[in-house]
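Here the complex is missing one protein chain, while the rest keep their positions.
For chain A:
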Amino acid sequence: MSGALDGLYQQLILEHAKRRDGEGLIDDFDAERFDRNPTCGDEIRMRIKVEDGIITGFGWEGDGCSISQASASVLAGIAPGLMRDDLETRIDAFRTLMRSRGTGEGDEELLEDAVAFAGVSKFPMRVKCAMLSWTALEGCLQQIDAGQTDAGQPDAQ
């Protein structure tokens, strides 16, 4: 069993699912987003702070499968300190990797630990798990662009 599974559950992913880097909501924030994966119940609440176009604060709390939780933990190692445009480039790169259906390897320069999720792209049912925190972050950035703080729709189906 482990052979087929190990492509999905890289050791780094299992470690991050336990480490949960960046867990905990920050009190001083510019955007907050709550997203849920209605089919499986994975959920995340994320807050970020942006100063002079740089991500200076990042925190999340959530509940869900190891892929979704590890993904948020990995993101916590990437986002802080980045210019927002740079961050958007990385979100796009991650999305492209997730949509590659097993053909992409990911640019380690851009994606750092997130390249460990390359194997997830072979499991279409799990791509949305990996994407959850990244789309939440994208939602935070869009809120900042729109000049509002919106907690999303907690009970959205």
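We adopt the following convention: a contact is a pair of C-beta atoms (placed from the backbone, for glycine too) under 8 Å apart; a residue touches a chain by one contact, two chains touch by 3 or more; residues count from 1.
Convention: contacts and distances are computed from a predicted model.
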item: Chain not present in the shown complex, as UniProt names it (candidates "Spore germination protein B1", "TRAP transporter small permease protein", "Cysteine desulfurase" or "Protocatechuate 3,4-dioxygenase, beta subunit"); value: "Cysteine desulfurase"
item: Residue of A:Gly24, A:Gly41 or A:Pro124 touching the missing chain in the full complex; value: A:Gly41
item: Of A:Leu5, A:Leu25, A:Met83 or A:Ala146, the residue in touch with the unshown chain; value: A:Leu5
item: Missing-chain contacts mapped onto chain A; value: 1-2, 4-5, 8-9, 14, 18, 39-43, 63-67, 123, 126, 129
